[in-house]
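The block that comes next holds chain A.
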Amino acid sequence: MALVDISDLTIGFGADETKPPVVDGVDISIGKGEIVALVGESGSGKSMTALSIVGLLPERGRVRAGRVLFEGEDLLAFDEAGLRSVRGARIGMIFQEPMTSLNPVLTVGEQLVEALIVHEGLSKAESRKRAVAMLERTGIDHAERRLRQYPHEFSGGMRQRVMIAMMMALKPALLIADEPTTALDVTIQAQILDLLREMVRDLDTSLLLITHDMGVVAEMADRVVVMRNGQVVEHGECRSIFAAPQAEYTRKLLAAVPTLDDPTRTTTAASFGSEVLRLADVSRSFGGGGLFSRQAPLKAVDGVTLSVQAGETLALVGESGSGKSTLGRLAMRLETPDHGWVMVSGKDITRLSGRGLRRMRRAIQMIFQDPYASLDPRFSIGRTIAEPMILEGSVPRSVVRERVGALLERAGLSAAMAARMPHELSGGQRQRVAIARALAVNPQIIVADEPTSALDVSVQAKILDLMIELQEADSLAYLFITHDLAVVRRIAHRVAVMRKGRIVELGAAADVLERPIHPYTRALIAAAPVPDPARRRERRHGMPETEGAAAGHPGEWRAVGDQHWVLA
Partner candidate 1 sequence: MSMRTRLTSALLALAASTAIPATASAGDIVWARYGDIDSLDPHRATSTLSLQVWSLIYDTLLATDKDGKPVPNLAKSWESNEEGTEYTFMLHEGAVCHDGTPLDANDVKYTVDQAFDEENPSVTKASWGPISAVEVVDPTTVKFTLEKPFVALIPFLADSFSSIICDSNEGKDGFGTSVAIGSGPWKFDSWTKGDQIVLEKNPDYENYGKLADNPGAPYEDRLLITTVPEPQARLAGLKTGAIDVAEPPLDDVAMLKESGDLDIVTAENTGQNVFFEFAVHRPPFDDERARKAVAHATDPEAAISLIYGDLSMPEQCPISRGVFGNDQEFCAEHRPRYDPEKATELLGELGYGPDNPLEVNLLVWTGGKRDKLAEVFQAQLMQVGITADIQMMDIGTMNARVRQENENPEGKGSMDMMTWSWYDPDILYALWHSPGAYRGYTSPELDAMLEETRVLTDPDERRKAVEEVMAYLLEKAIHVPLYTPGWEWVFAVRPEVEGFKVAPFVYPIFSDVKIADEG
Partner candidate 2 sequence: MLRFLGQRAAMGLLTIFVTTIAVTLLIHLVPGDPVEIMYAQSQGTTPEQLEAMRSKLGLDQPIPVQYVQYIGRLLEGDLGVTIRGQQPVAQLLMQRLPNTLALAALAMLIATLIGVPLGFLAAYKRGTVLDGLLMVTAIAGISIPHFWLGLLLLFWLAVDLGLLPVAGSGPLNIVLPALTLGLSNAAIVARMTRSAMIDVMSQDFIRTAHAKGLSKGKVLRRHVLRAGLVPVVTVMGLQFTFMMGGAIVVENIFAWNGIGRLALEAIFQRDYPVIQGFILVFATTVVVVMLALDAVYALLDPRIRRS
């Protein structure tokens, strides 16, 4: 008999029954020791479903109908006390945000032992022992000392380990993990996923994994439940769903997911036009100085040299803190390099300022990650797109209007949208507007900083298609900054892998992705979840120790193939 058996679960906001529910007659069952992935895009109601199991729905969330059988008992019928005895003890939960999921003013130890004391009435000493054991089990060394530390002294990955330790300490029957790795870098994600898998296996705990990432699903799940607009559109064996998705939506979803086997955009450097952007040995440091700050300045970008040619996409890949965004801003001259040069179509703009800089900048535009913040909330869409043209002054005001309409249509929107305000648009639409704005001054290159990572996969795909289409239309160049190798494969001609402010590997997308040389590149690729259960493979833990080479002395460039270099 299933451990959890959810049937006809219906959840809505507020008492008003007439409002459409956010979860609508969902049935899910989870077997003992089974890993079930609950997949869906934002707003699909997957998280609400999960939260309702342990009765932790937000403020106004109400269960309108259904049963949640757990070990044969209907949790929905439980009172607060009853639920409390289940929470933590029988059902654990892990949340998306490791940075905020732990109480900043309590030591990790205090937070670890709480549950033990409450549920098992262990003594302080005993519970501490258990806590230490759990920490070590989750791969945190010096556990004893670590207990006395505060969350802010842990990295994101570490905190997620602590969460796991905390929740697994009581050997629950079910662990609910809500997007447990979404906020983490791929390499860390890989480690956490491995850890999760191991733990549930060893402790024979069932895992309900809520995620939007098909890659993660493929990596982890035994069975998959696909949700959309509060309803289950499909569920079944992981392999079979990936192999032969039944539901229309599932198919679209899978189609949209870029995989690491798609062909890369192979084109040789020769086929590109003139050089539009050149960064020569640019460096930029932050912090340091200041009356009381003693710590050394952080080298965000450290002597990077690269160039982008008309019509090509150079993908800048790296994990958070690798300095890739700073590099993008340097190219835009939103930051000024400490040393090195920035050349846009052959002109040095490093030392330009004021009017001169403004004129040059038009050749290089930018698209940002957060679609909600990238448009001035007080500007109508039309005004936003018109701004660059008006500033450029080349376009007579009379025709600006038509141009805006045209641009909107090029970006896949209707000219009518010019009248709209940003808050009336969806994320994807905003990103399209951002693109339209970037195109307004027909730049030669666009710096795109994680333009799709805030979007759902289906939307992501559309935006990428649009960008490619635009590029091919009038040999536009992209400096495409991302952490997602799958996206890279989809759009990049060449790839530069960045780590700790340096480029560690640079070459044609095919070369770098298929024949990675640098250990870090290897690790990245190895870590990237492959949206194909068939090719699930055990991975080695942790990061290869390339520290010596990467961190210490610069190291040398070595050509390892045609247009393919690594730092060694």
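Definition applied: contacts are C-beta pairs under 8 Å (C-beta built on N, C-alpha and C of every residue); 3 or more make two chains touch, one makes a residue touch a chain; residues count from 1.
The candidates came about this way: all candidates are chains of the complex that A comes from, given by their letters.
Treat the numbers as computed from the prediction; the structure is a model and nothing was measured.
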item: Candidate from 1 or 2 that touches chain A, complex-wide; value: 2
item: Residues of chain A touching candidate 2 in the complex; value: 54, 56, 59, 80, 83-89, 92-93, 95, 97, 100-107, 114-115, 118-119, 149-150, 152-153, 163, 166-167, 291-294
